[in-house]
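What you see is the complex with one protein chain gone and the rest in place.
Moving on, here comes chain A:
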Amino acid sequence: MSETLIQVKNLCKLYGLNRSEASAMMRAGSDKNTVYQKTGVTAALWDINLEVRRGEIYVLIGLSGSGKSTLLRCFNRLNRPTSGEVIFEEKALAEMNKQELLEFRRNKISMVFQSFGLMSHRDVLGNVAYGLEVKGISRAEREEKAMKMIEMVGLSGWEHKSCAQLSGGMRQRVGIARALANDAEVLLMDEPFSALDPLVRREMQFELLSLQRKLKKTIIFVTHDIDEAFKLGDTVSIMRDGRIVQTGTPEEMSTNPADDYVREFIGSADKSKVLTVRNIMMTPSCVMRAHDGIDHALREMRANALSSIYVVNDEMQFEGILTVAQAIRAHREQLKTSEVMEREIQTTHDDVLVADIMPVAAETPFPIAVVDSDNRLMGIVTKSSVLTALM
């Protein structure tokens, strides 16, 4: 999971004639629009650096015109960068000759397109088998392999239908099957689900995740939908005006946005599906051990102006909660803490998504206790902290 598969170094892509002047201006820190007005050169990509690890889903996200699709096309050299490098397993793409590039595209990398890019003169089978056909694999063999892929994406029985007869979701399944058929390590996906309606999109996202888990492909995924990015991405890069603004895991990004642009971009996302309990939990201000006296508990609560206290044992393992009412009763009736305290407390772990504890948080009268795998108390999550996290 940690091995670097693709590296992009200082990659720039400029469109126009006066490129050297434009890149001098860009280096001096001018923004894209000024450069375009002065030189007529569009800086589609500027100084892109990133690393894609084997087996991860790497998401490029940005508004239209941010350069994400241009960048994606540099990974299989459909676009040639003006300067900078794309390195795949130690091999620079720019140095490949014609034959090497063909072999690279045939065996290592394949692509899925926004409007599917299907060949309407071929049936489903013919489309899926295309990549194998250009490799020169015999008809019987490639059709057998293509049939397996068609089955995997759930289109069995449709193989001899023309693509025009399929719905949008099914067409993109054909696109995915075609990309999987030549058994490439890397899948480039250019807004593959943007043309689909929301329900189908969600279904396809789910299927992509399960396919990825099964096949362990490295996927570079372009989208403009932040929810999609956070749902699928192991690593996400936000792009703006041809530059990468921030790279990180979805969680890092929501908790620590690099600037206002990122914050605003993420603002549109459903945070509860990104943030985990770790991001919103608080340290309990008031903790007691089970064998501490009731008087101690009452004193602690009074000092912190709280109506309850968390009870742990000597190993910091969580036992329960003692409320003021219980403490007073214990004091009056000379009972021990363990005899009166509330033990039926909801617990959770720190890597649980906020979305998953929301129903529990809404129901329980007490804060939720966050414990580690040894049941040691790490923190608490209150109703109000859940709510503020989502704002």
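Convention: a residue touches a chain if its C-beta (ideal position, glycine included) is under 8 Å from a C-beta of that chain, and two chains touch if they have at least 3 such contacts; residues count from 1.
One rule holds for everything that comes next: contacts and distances are computed from a predicted model.
In the listed set "Hydantoinase/oxoprolinase family protein", "Na+/H+ antiporter subunit D", "Response regulatory domain-containing protein" or "ABC transporter permease subunit", the entry agreeing with the UniProt name of the missing subunit chain is "ABC transporter permease subunit". Of A:L102, A:A303, A:I328 or A:L387, it is A:L102 that touches the chain left out of the display.
Considering the whole complex, the residue from A:Q114, A:S194 or A:T249 that touches the absent chain is A:Q114. Only one residue in the set A:N182, A:Q212, A:T276 or A:T337 touches the chain that does not appear here, and it is A:N182.
As for the chain not pictured, it touches chain A at residues 73, 76, 78, 101-107, 109-111, 113-122, 130-131, 133-135, 162, 164, 178, 182, 188.
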